[in-house]
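First the structure, then my questions, so here it is.
A single protein chain has been omitted; all remaining protein chains appear in their positions.
Up next is chain A:
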Amino acid sequence: MSSNVSVSPTSLIDHIVVPGDVVIDLSNMTNQTIKLGSGLRQDNDAISAMRAGKFSYSKPNKYWVESSHKRYIPRTEDHVLGIVVDYKADNFWVDIKGPQLALLPGLAFEGATRRSIPKFEVGSLLYLRVVKTNIGMNPELSGTDASGKASVFGPLKDGFMFETSTGLSRMLLSSPTCPVLEALGKKLSFEIATGLNGRVWVNAAAPRSVIIVANAIMNSETLSATQQRIMVEKLLAKISD
């Protein structure tokens, strides 16, 4: 351990850290069990950040680094938007913006049998769940939830898909509903599917609504809640005439 600075865990919480920063010094904390989330690494007594982002804490003992990236690292149980790139031997190869193509078994759909595998053309947009992410293997996807029902998964027809950072996707999926979606929902009616892999799909009756929603979302990444509401109002004012 090169750093001799004793760091109490509370000092860096909610601050931006960069890779290499020692965020927790375990020699100051005895008889405690802490849980390390993503972006943190343990070297004996020093817990250091592996990614640039905000050092976050949630009671009672969870620490992690929250960061936003253009690239997606697949995680099990994530909901993602994938694009079919190939179909070989009952399996679809799907691009999910990760380091490797993901495998979607043709049978991983509700009611699919060897004879009735859904026929998705190359280029189809699908809402899917990540099932397996083993190191060194292509991630595996499914078009059903854990109990085998289609639920929200499957092909997305019409509409418009655009790419975002992973941080923005997480904000759009947070609950309570994030300010930009709430403000848009008050005036417009639209459908939205958000993938944790940095892809968002929007559909509405009028193309104008689709464009407004997409632009509002893309603008909202760095805005605070109030700023998001003001931004949405300004955009909606442009079409209310």
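The working rule: a contact is a pair of C-beta atoms (placed from the backbone, for glycine too) under 8 Å apart; a residue touches a chain by one contact, two chains touch by 3 or more; residues count from 1.
The rule we apply is simple: contacts and distances are computed from a predicted model.
Comparing "Exosome complex component RRP41", "S1 motif domain-containing protein", "Peptidase M14 domain-containing protein" or "Ribosome production factor 2 homolog" against the UniProt entry of the hidden chain yields the protein name "S1 motif domain-containing protein".
The chain not shown here is touched by just one of A:Val17, A:Val80 or A:Leu103, and that residue is A:Leu103. Touch with the chain omitted from the figure is made, among A:Ile16, A:Met137, A:Ala150 or A:Ala206, by A:Met137.
In the full complex, chain A makes contact with the omitted chain through residues 103, 134-138, 140.
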